[in-house]
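Starting off with a structure, shown below.
Heads up, one of the protein chains got dropped from this complex, but the rest are sitting where they should.
Up next, chain A:
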Amino acid sequence: MSETSFGLDPLMTAEEWMKSGRSVAIATVIETWGSAPRPAGSHLVVDGDGNFEGSVSGGCVEGAVIAEAMDVIGDGKAKMLEFGVADETAWRVGLSCGGRIRVFVERLA
């Protein structure tokens, strides 16, 4: 079995990190509207030091998700995030493509 196809697979990475004793948060795109760059089910995994693998957008909102994920690792409380040009966070981070995404961030425990 080739391991290569799982080499950059966020869920495989999450398992490896967990087994090496790192704290891990998993962000999942659960809903998309319009021309969202990554489909529902896409993952970004983050460890306690801010290392990450995977993506939930084409790079537009990853920075914000990583920061939120580190909070989730800290307090263990799952969060629901929403990003899009049409909402009040658009001035900070947003999707230039005009789409909207909802991202669920939870700790691996």
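Just so it is clear, a residue touches a chain if its C-beta (ideal position, glycine included) is under 8 Å from a C-beta of that chain, and two chains touch if they have at least 3 such contacts; residues count from 1.
In this section, contacts and distances are computed from a predicted model.
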Complex member absent from the view - protein name from UniProt, among "biotin carboxylase", "Nitrogenase molybdenum-iron protein beta chain", "Sec-dependent nitrous-oxide reductase" or "XdhC family protein": "XdhC family protein"
Where the missing chain touches chain A, by residue: 1-2, 4-6, 11-12, 14-15, 18, 26, 28, 30-31, 39-41, 78, 80, 104, 106-109
